[in-house]
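Here the complex is missing a single protein chain, while all its other protein chains stay put.
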Amino acid sequence: MEKLIKGLRQFQSNYFDTHHELFEQLAHGQKPRVLFITCSDSRVDPNLITNAKVGELFVIRNAGNMIPPYGATNGGEGAALEYAVQALGIDQIIVCGHSNCGAMKGLLKLDKLREEMPLVYDWLLQAEATRRLVKENYSTLSGEELLNITIAENVLTQIENLRTYPVIHSKIRQGKLSLNAWVYQIDTGSVFAYDATRHEYVAPASPLQPLDPEELLPPSPGHPASWLSP
Amino acid sequence: MEKLIKGLRQFQSNYFDTHHELFEQLAHGQKPRVLFITCSDSRVDPNLITNAKVGELFVIRNAGNMIPPYGATNGGEGAALEYAVQALGIDQIIVCGHSNCGAMKGLLKLDKLREEMPLVYDWLLQAEATRRLVKENYSTLSGEELLNITIAENVLTQIENLRTYPVIHSKIRQGKLSLNAWVYQIDTGSVFAYDATRHEYVAPASPLQPLDPEELLPPSPGHPASWLSP
Amino acid sequence: MEKLIKGLRQFQSNYFDTHHELFEQLAHGQKPRVLFITCSDSRVDPNLITNAKVGELFVIRNAGNMIPPYGATNGGEGAALEYAVQALGIDQIIVCGHSNCGAMKGLLKLDKLREEMPLVYDWLLQAEATRRLVKENYSTLSGEELLNITIAENVLTQIENLRTYPVIHSKIRQGKLSLNAWVYQIDTGSVFAYDATRHEYVAPASPLQPLDPEELLPPSPGHPASWLSP
Amino acid sequence: MEKLIKGLRQFQSNYFDTHHELFEQLAHGQKPRVLFITCSDSRVDPNLITNAKVGELFVIRNAGNMIPPYGATNGGEGAALEYAVQALGIDQIIVCGHSNCGAMKGLLKLDKLREEMPLVYDWLLQAEATRRLVKENYSTLSGEELLNITIAENVLTQIENLRTYPVIHSKIRQGKLSLNAWVYQIDTGSVFAYDATRHEYVAPASPLQPLDPEELLPPSPGHPASWLSP
Amino acid sequence: MEKLIKGLRQFQSNYFDTHHELFEQLAHGQKPRVLFITCSDSRVDPNLITNAKVGELFVIRNAGNMIPPYGATNGGEGAALEYAVQALGIDQIIVCGHSNCGAMKGLLKLDKLREEMPLVYDWLLQAEATRRLVKENYSTLSGEELLNITIAENVLTQIENLRTYPVIHSKIRQGKLSLNAWVYQIDTGSVFAYDATRHEYVAPASPLQPLDPEELLPPSPGHPASWLSP
Partner (left out) sequence: MEKLIKGLRQFQSNYFDTHHELFEQLAHGQKPRVLFITCSDSRVDPNLITNAKVGELFVIRNAGNMIPPYGATNGGEGAALEYAVQALGIDQIIVCGHSNCGAMKGLLKLDKLREEMPLVYDWLLQAEATRRLVKENYSTLSGEELLNITIAENVLTQIENLRTYPVIHSKIRQGKLSLNAWVYQIDTGSVFAYDATRHEYVAPASPLQPLDPEELLPPSPGHPASWLSP
């Protein structure tokens, strides 16, 4: 904790001091362009990996970067995304999973969590669509390969869930919102984006063709979704 | 979006390149010491304001940095904190509100949200304890002063809510967990921590006496909770 | 009621008598090929309009032919479709709306229902994605034209909701399930099927190209979804 | 699917053509007299077995023809029946179970469903009143005999559940609504109606004495409820 | 509070002292015969008005002596009655309303409670069956007469709700459980019991014919349910 306290002062005397104009401006309101949904994992720092400045990313973080379907939960996820799209007019949503995700590991051995961590267990039931798909479609995989597929598929599941939210359902029809599926690989620092046309995760090229949400389709049958597949 | 893509590369060629040993190490697991609960607001960057390194903060972010009482919601909040305390062994929790918070502004004009943003409305009903307390105890305030009190009180409400979670309830009795109430002020870059003994928010001194959760009491009657009160 | 009783006997002495072998066979189990989801409306008779025989259609009927997203409700809808896909191995799902639908009329004047029919009101909140889309995208329409669009869009909303169910999510990836959006027009006895390629409802040609669920996309922005548009 | 498409045309050129006046009339509104609640099972066709014309039966269909008690679920069941009684003024409700019902078979081996079909499992928990009654009162039965009793009792359970709905509770007191318990036997094409006075299911005589809902009592203790008992 | 503390001592030196054998016996377990469900109202003391000894009444008390239908709520009501019937083997249940009930007054002016007492409001929505019945059947009444009818009808509503609970549903069929509807009138100290045969509340005669729950029917149409009707 002392370290954190010290950090507060370092922030103020360094970063804040050299950017005080930005902060004064931000004090009156935020104007982010992107809703960034990612895991609570301490190794994922949205601003760091995107090099985004303060004020650019509206962020939702929970275990497993999950957004259950509209109406399924009454936690903070739905409110935050409704606020982002409706009140802030955000037109880009990124769901960003990450390698070595503890939540996805938990999803692969769900029964063991019921007793010891009942809230985690209940929450992961919300990813049943991911779990079932992986179980029925990738039964030959195991270990890290299985985990990676689960992480990659889970992000796509959340994209489908997002489409059931009224604000998103409507904005997509108006062509005013793009949904993006990302996976961040910790050991290489790379990010992969799902390319709906090629049905695979790719390194986002520049200029990245904005993913038209109407074309964000799941991969074709049998096609592994992992960003690591050759 | 192009800017973000460019940022991904900048991150990799700059920060990642100079810290690649840290990332290799982190690739095998996280070991954060602090659960940091804060708002989705784009102007609040937990790692930035605490100068914390990647891997140090496990982060929950939603609109209004709220943790409803145990059992009240089935969103990601409960799972993430259970995972933090039970699986990761985290022993420090910080709830960090912030100035100019849109969620707290919404709480002060709740009825107007019902039609346009029903999910935000429903979520803010979870802060009814804050709303009622403010309405009944600070009826003379208005404007920014009212907003600041609401922000400050709301953090304390969440601290009370946290205590109803089984993992927290038990760990507190064992003296193994500290709960901390913070408010971050955007225009000055300062953070204020609630001092239970003095019943007010203060600039955290170093060495900061870790807040014993058993002494984290609400301010005495009539005592304003704002960090801005003279 | 007397009429119904008389009908029971007529059925037995006429239809049953001439088909008793079929019924004997069916007595040991059902083997339907299609899950037919339609409105409770008395004017929609699934077997009649498809000329399907007893045993061919597994049927879910409620007000407005709605299937809320996975996890949003705990009524019979989810169980029936899970049973259809998982236990019966059904590989075709049809959601069939209809003209002059009372539920969709209700959706267009929702507030009036809150007091008099609270359960209908609550149920129609599950079609908020339809309501919002119609409100924001077809604000110039009114009367029957508005109703028709609402009916047509609502069927597409349900198709999106269906995709969030684990059994469906997984079967679609395996290419083993097709989702079909239909509207039945009472006064002409015609049925229109949504053609994802053309982004409109069309009279289903024979041989009808089975709708690949991966291509079941909503119409492009601004394109009216009604089956009646020229 | 091709068969269905062909059926659509056959319907239009045959049945619709000879009844087009009826359909034109129905196009402006429905006026059903009966709410028919039955199973999604493909072998149960309400209009066929009652020889009812299009427009005569308002129909709810789910797995097991169940209507959980008022407030217990938020699916389509409550809304449809509220609409039927309140908006359409329907004064007769029939709950119709059927022989060889898959849902009732599932109820008798509930634990086996938990893993494979969790939504079916959860839905059948709503029939716990039936399950417990059967388990405690018919412990000596097994096989088809047990299944038949379960089917018969389950219909009576739903009748009790119906009475808890406000619109029904009130209309019954006014003597304006009758509740009827039916079971349809597939292999013989017969329907049996519960006779509250005799405490057994009987072939409905004509003129059938309309079942006064105030007299719709469960059978006396020890008396088997099956329609097949000698 | 001091008065209460003094009372604790008076109890110990008076009542307890003269009944210490009873208390020693009770210390090892309870064996009540009756489940008594009544209002939280301070003027209703179950043991006092029935002259029952300690250990004779298992008691549920909430605002309005309500037991919502099975599955509708997850509060303590269902658990307490399940425990009473299943674990303690209780075979008599009494639901006891009372004159001048604040909860029933609230039910008659429900909208006014929404803002000020949202939890009371939500809870009274569980008595919608009572509210609707009274509104539609007793529209000519007002004032105390209306309140008395509401109180009397509400007890009958709870009796119907009780029947949907699995443990009760099953025990009733076995003839092992009786359900009783009572109203206690404060100013006269009298209790009235609902007589299903006569369809009215009467002074319970001795020997009171135990109310066969299978005959516990609501009054016939138009018949006022109040215990005060001439």
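Letters A, B, C, D and E mark the chains as written, and numbering starts fresh at 1 in each.
By definition in this document, a contact is a pair of C-beta atoms (placed from the backbone, for glycine too) under 8 Å apart; a residue touches a chain by one contact, two chains touch by 3 or more.
Computed from a predicted model, the values in this text were never measured in an experiment.
**Q** Please work out which displayed chains the absent chain touches and list them by label.
**A** B, E
**Q** May I ask which residue of B:Ala72, B:Leu141 or B:Ala203 touches the chain that does not appear here?
**A** Missing-chain contact among the listed residues: B:Ala72.
**Q** Which subunit B residues would touch the chain omitted from the figure, given the whole complex?
**A** Touching the missing chain: residues 68-73, 126, 128-129, 131-133, 135-137, 157, 160-161, 163-167, 169-170, 172-175, 214-215, 217-222.
**Q** Using the touch rule from the top, list residues of subunit E that touch the missing partner.
**A** Considering the whole complex, subunit E reaches the absent chain at 1-12, 14-16, 20, 23-24, 26-32, 34, 40-43, 45, 47-52, 54-64, 66, 68, 73-84, 86-87, 92, 94, 99-100, 102-103, 116-120, 122-124, 165, 178, 180, 186-191, 204-208, 210.
We adopt the following convention: only the chains that are shown with their structure count from here on.
**Q** Given that subunit A and subunit B are copies and touch, would you call their interface same or different according to whether over half of its residue numbers are shared?
**A** Looking at both copies, the contact residues mostly coincide.
**Q** For subunit A and subunit E, let me know how many angstrom lie between their CA-based centres, rounded off.
**A** Averaging C-alpha atoms per chain gives centres 52 Å apart.
**Q** Quick one: subunit D and subunit E, Cα centre-to-centre, how many Å?
**A** For subunit D versus subunit E, the centre distance works out to 33 Å.
**Q** When you check subunit C against every other chain, which residues touch at least two of them?
**A** If we look for residues of subunit C contacting two or more partner chains, we find 68, 73, 118, 128, 165.
**Q** Judged by the touch rule stated earlier, which pairs of chains are there in contact?
**A** According to the stated criterion, the contacting chain pairs are A-B, A-C, C-D, D-E.
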